[in-house]
Structures are given as structure tokens and as C-alpha cells.
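Just one protein chain is left out here, and the rest sit where they should.
On to chain A.
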Amino acid sequence: MARIIDRRMAIFLAGLFILTVGLPVASSAAAGELAPAYLVSLVGKYLCYALLAVALDLVWGLCGILSLGHGAFFALGGYAMGMHLMRQIGPRGVYGDPVLPDFMVFLNWQELPWFWLGFDSFWFAALMAMAAPGLLAFVFGWFAFRSRVSGVYLSIITQAMTYALMLAFFRNEMGFGGNNGLTDFKEILGLDLTAASTRTGLFAASALALAGGLLIARWIAASKLGRVLVAIRDAEERARFLGYRVEHYKLFVFAVSAVMAGVAGALYVPQVGIINPGEFSPANSIEIVIWVALGGRGTLVGAALGAMLVALAKTLLTAWLPELWLFALGGLFVLVTLWLPRGVLGALEDGLGRLRPARAAAPEEARA
């Protein structure tokens, strides 16, 4: 266990726990609404991004697979949850159809397409939020890794994958609400989505999912399998000549990562209230890479931290100077690449490391 929860992980999990308990309490009426209520959903959204970043760091940081399509797995998880929330609307839609979501009535569809069946069940939708991205990653990875597509070529085809999915989901005929996507959700598990308690519940679930994702990722990284993944990252040929089936390992970690991204998406959608094809846009996937690089590639905790920091900066900057955001994001990336090669987490730890000897020397003087 000590190998899995190192100091860095312990500090992060403690911080996450304080945030998860503290924020809802601070924003409750009892505490005189110290923090505005919308913060709960906002930070909940950040936590989903953080989980997505951990998922990418698992494949990129640990195994060197630079996926530029992880937004697709996130969006698929989001769509699975969105489909359930659409079914939950029932007759409360604008057209009042008891079964068909509004956009299907609008398109004159007579019955629910087969792939919408089962999504009235929350658990089925939850399973699908993991199975759909996992399966896509498995099939995609099966062909890519077996043909030994790697490096920049793999990055490009993952990018193409998410772009193709975006175009497909934009089409009304696909049956996922086309351009507008899925929205106007009412409730989840019978609870009103606009209620503060539901929002707090989703926020806590996101925090739990992030903690769980981090622990699973760390467990993989600390196992012998994690060292095989590092071997594949550093010297793929060597790993192969040692007798390791490189493509099986890549496939495993890619699929696990996609499932994790799907869970993040499924938790994200009820908190933001909408999912549309824009989530598949290549730019989104590239932004995830920036989060991870900024936080500290290969550190897992750093990836989560990077996602939350960039998301916070985005919230603040797009409110103050919306037109400057993309320049700021690009600038941040350049700065980190040039001066913080180990990311924010690496810089933080280096800084603390430099302070520590001074602190250790202090008691010596006091005793003298």
C-alpha cells in the first residue's frame, strides 16, 4: 500500500478530501453561503477534467502513447449518461412524448432507435459510459498497435478518430441530437438536477471517482506491469526482445485509460447540463495534453493538478478577457515547456526540496 500512496499522493488526496467536505459546507445556508452555490458544480466540473487528465497521463506519461483523441472517450461517456438523462425527462419534454426525446419528435421519428434501448436504466447507462469508450479504444488499439503504429503517426490517427466522431455526431441521422446534442435534463436517480443537494452529490461522486482513478492508475504504475509500460516507453524494441507482447500491454493500458475518461465524461454531463458534438473537437483533446504537460507528465497527481489549474485559469480569464484565453493557454504551454520541463508539480517539489535542508538545519542551531 505504501508503494501506491506515496507522499505526493497522500498530500493530494488529503487536499481533495478537504475540498470535498469544505466546499459544500461553505456554500450551504448554515454557513451563511460563504462560497457562492455555483462553485460546487464548477469545481465538480474541474474534478472531471482532472480525472480525464489522469487517464491521459496513464497512457502518455507511463507508456509514451500520445493520444490526441482522448476527448472522444470522454464525450462517449458523456453521451451515454446524456442518453439516460434524456430518457428520464419522459413526458416533461416540450412535445410531451412519453418515450421519444424532443429532437426525435422534431425529426418525425416514430420509435426509439435500437441503440437507445436500455438507457432508461441508470445502471445500464453507467455501464455503457464505461463499455462504449473501452470498446472503441480496444478495437482502435487492436488495429493500431498490432500494425505497430506509434509515435506521431498514432497521435495523428487518434486525432482523426475524434474528428470523424465529431462529424458523425453532428449528423441528425445518427440519432444523438445532431448539432444541439442532448440537453434540458431534469433529474438523475429521481433527484432534481437543479437542487443544491443533487449538485453536492454529483460533486462528491466526481471527487470519489478522481480519487479512485488516481489510485488505480498509481496501482498500475507501481506494479511490475507499470515497469513493463515504462520499458515500452523508453525502449520498445528492447521490451519486445525480452519477450513482452508490446501490443497487449498497450491495448490494456489504452482501454483502461479510455474507461477512466468515459467515467469522467459521465460525471461531467449532469453537472454542466449538456453534451454536444463540440466535445469531440480535436482542440479539446489537445487541451488535455496541455493540462498533463503543465501539471507534470508521468506524475498522475501532477496531471490532475494541471487540469484543475488550467480550468481555473480558463474560468477566470474567459470572464475577464475572453479574447485573450487562447493566447494565454498557448503562452502557458510555451512557458512550461521552456522553464518547467517537469511541470508545475516538478517545480513545486524542486522548490520544496531546496527549502528542506534549510529547515532541517534550523533545529540544529536551536539546540546549540
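A few points about this structure:
We adopt the following convention: contacts are C-beta pairs under 8 Å (C-beta built on N, C-alpha and C of every residue); 3 or more make two chains touch, one makes a residue touch a chain; residues count from 1.
Here, contacts and distances are computed from a predicted model.
The subunit not displayed here is recorded in UniProt as "Urea transport system ATP-binding protein", chosen from "Urea transport system ATP-binding protein", "TIGR03083 family protein", "Energy-coupling factor transporter ATPase" or "HEAT repeat domain-containing protein". Only one of the listed residues, A:48, A:220, A:261 or A:310, touches the absent chain: A:220.
The omitted chain makes contact with just one of the residues A:235, A:283 or A:335: A:235. If you put the missing chain back, the residues of chain A touching it would be 220, 223-225, 227-228, 230-231, 233-235, 237-246, 248-249, 252.
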